[in-house]
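Here the complex is missing one protein chain, while the rest keep their positions.
== subunit A ==
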């Protein structure tokens, strides 16, 4: 089988004293829609090893990372190659209940931005307050970074996962590198 190509293949990752920028390609991503009050939501949480986050703008780690996107919408992110298994696991857990399960693995790619200057870098294009008091590990948001829509998730150690639509990835990468110039 021919080789898969990620949206940022061929772009060199950045690794400097205070800043790291790298693509994490091919992650499994499944969009999940369910009534958070329903028994199905609890069953889905069991299947994922962590309750579906109910607090807006948070994410939780179970067998996969579960990001709150909206009152009845989550993005489940796992290691590469697991979409089919994850999708069927979720459908099985939901049983007859009405849930929406959609494989969106290739819809977005993931860029990890880390290092002591990560917040400074993102502040050039993200209007959200990313201070640890406000957007510490476990927070996530759908927002804009520069002129691209992204899902932003804060991880430990000042690292951020930036999930960007595949078609915008090259633009966003160019924008990030341009903004990073003063920190490299």
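Criterion: a residue touches a chain if its C-beta (ideal position, glycine included) is under 8 Å from a C-beta of that chain, and two chains touch if they have at least 3 such contacts; residues count from 1.
Going forward, contacts and distances are computed from a predicted model.
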item	value
Per UniProt, the name of the complex member that is left out, chosen from "ABC transporter ATP-binding protein", "TldD protein", "RNA polymerase sigma factor" or "Sarcosine oxidase subunit alpha"	"Sarcosine oxidase subunit alpha"
Absent-chain contact - pick from A:42, A:112 or A:148	A:148
Omitted-chain contact residue, chosen from A:24, A:50 or A:123	A:123
Touch residues of subunit A, complete complex, unshown partner	1-7, 10, 25-26, 31, 33, 72-73, 98, 100-108, 123-129, 131, 134, 146-148, 165-168, 170-172, 174-175, 178-179, 181-182
